[in-house]
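Written out below as structure tokens is the structure these notes cover.
Complex shown without one protein chain; remaining protein chains in place.
Note that the chains are named A and B in the order they appear, and that numbering of residues resets to 1 at the start of each chain.
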Amino acid sequence: MKLRRSMLYVPGNAPSMLRDAHIYGPDSLMFDLEDAVSPREKDAARHLVFRALKDYDYEGVERVVRINGLDTPHGLEDIAAVVAGGVDAVRLPKTDGPEDIAEVERAVEAAEKRFKREPGSVKLIAAIETARGILAVKEIASASPRLIAIAIGAEDFVTDMHTSRSADGVELLTARSLLVMAARAAGIMALDTVYSSLGDEEGFIRELRLAKQLGFDGKSVIHPSQIALTHAVFMPSADELAKARRIVAAAAEAEAKGSGVVALDGKMIDKPIVERALRALALAGEASS
Amino acid sequence: MEIVREDSAGTAESGDARVTVRPNPNGGLALELRGPSCERYGQDIRLVALSTLAALGVADAMVSVEEKGALDATIQARLAAACGRAAGVGSPPWEALL
Partner (left out) sequence: MSGTRNQCAMPTHIPNYGPIEPFMGAHKAAEGSAKLFASLDAALDALGAHSGMTVSFHHHFREGDLIVNMVLEALARRGLRDLSLAPSSLSSVHAPLIDFIKDGTIRRIRTSGLRGPLADAISAGLMDEPILIQSHGGRARAIDGGELVIDLAVLGVPSCDERGNASGAFGRSACGSLGYAMVDARNAKKVLLLSEEIVPYPLAPASIRQDYVDAIVAIDSVGDPSGIGKGATRMTRDPRELLIAGNAAAAISAAGVIRQGFSLQTGSGGASLAVVRFLREMMVERGVKASFALGGITSQLVRLLEEGLVGALFDVQSFDLDAARSLASNPGHREMDASYYANPGLKGCAVDALDVVVLSAMEVDLELNVNVITGSDGVIRGASGGHCDTAAGAALTVVVAPLLRGRLPSVVDRVTTIVTPGESVDLLVTDRGIAVNPRRPELAESLRGAGLPVRDIDWLKRLAESYTGIPRPLEFDDRAIALVEYRDGTIIDLIRRPKGLSR
């Protein structure tokens, strides 16, 4: 199972950070051509990210590029550059509806053809950052077979909502829940927004726990120092893991016996519990037998 | 790509390069390299710069590369960006750069 507990932002115009950002151990890298790059430098960052994708070995770590929206003069050229460079997934900002996904998909498809990449090989991630987008999240989540995850971008969203971010995140609760639900319904992943107060470790952990409890698969992070904490929170606890191992073993035993009923310590184990146990083991990087 | 004005790309930060491209009144390519890596990697940098210029179809230009420990990929990217700006070309020939 591919994990996306952490997706590390790397500014697209910073050569020495682009070189080997995977060494900090994120599940995915996200090279940013959008907000991290000033309008004057879009072309230069695009060249750097193109070369980085093409020339550097990230040892198998997923490489996502956040492009500029297709409503800007940069979006189409971004897609050409990153598809040519060999990107794994394109992340579209400010997705308001399924038509945005369709438009990106057409451009990606054209670029795949142009640069002779296998059709359908470039995946998509949609970031939702407006009230409109959240209300269309169900349609967005199933807009393309290329779509592997949807993400919430909180800063723009709270601005759109005429509110601001608070410590407990109540202003985001509905949006987050709707987004996770849509992702689950569509069978794709749900990624939580960034936490930008780097010094506030407690607040960060609080938000990670909230995201995990709501069902998110992971979180975008803006600094390598956030990765270990993120993984720690999204990782099942030792107790959970021990229990999961016993449940999976019991399920395997039942299957070997040809029995449809899984029992552990004299109790019946429902199918969703086995599924959850398998997920926990996968998250911990343990092969589920 | 025809270089029609002077323009540059990149920064003077560590690990980066600042590349400036301008029209060459005498025709042909004039390449000037400066920086801490030139002593040990000057030949590599020169070769990669020339092949990038060839890929971009830049035949006449004065090019100056001031590197601060930039790797080849960075030099190529900065050079391509500087040429695009100096030639007024917004869509690079990505195929040629592959």
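Everything below uses one rule, namely that a contact is a pair of C-beta atoms (placed from the backbone, for glycine too) under 8 Å apart; a residue touches a chain by one contact, two chains touch by 3 or more.
All values derive from a computational prediction rather than experimental measurement.
Asker: Who touches the missing chain here, A:Met1, A:Ile23 or A:Leu173?
Answerer: A:Ile23
Asker: Touching the left-out chain: which of B:Ile3, B:Leu33 or B:Ala70?
Answerer: B:Ala70
Asker: Would you write out the residues of chain B that touch the absent chain, in ascending order?
Answerer: Contacting residues on chain B, toward the hidden partner: 14-15, 36-37, 39-44, 67-72.
Asker: What does the interface between chain A and the hidden chain look like in terms of residue numbers?
Answerer: Touching the chain left out of view, chain A contributes residues 19-20, 23-24, 57, 223-225.
Simple rule for what comes next: only the chains that are shown with their structure count from here on.
Asker: How many angstrom between the C-alpha centroids of chain B and chain A?
Answerer: It comes to 36 Å between the two C-alpha centres.
Asker: Please name which positions on chain B make contact with chain A in the complex.
Answerer: Contacts found on chain B: 9-10, 13-16, 70-74, 76-78, 80-81, 84-85, 90-92, 94-95, 97-98.
Asker: Taking the complex as given, what residues does chain A use to touch chain B?
Answerer: 15-16, 19, 43-44, 47-48, 50-52, 54-56, 77, 80-81, 84, 114-115
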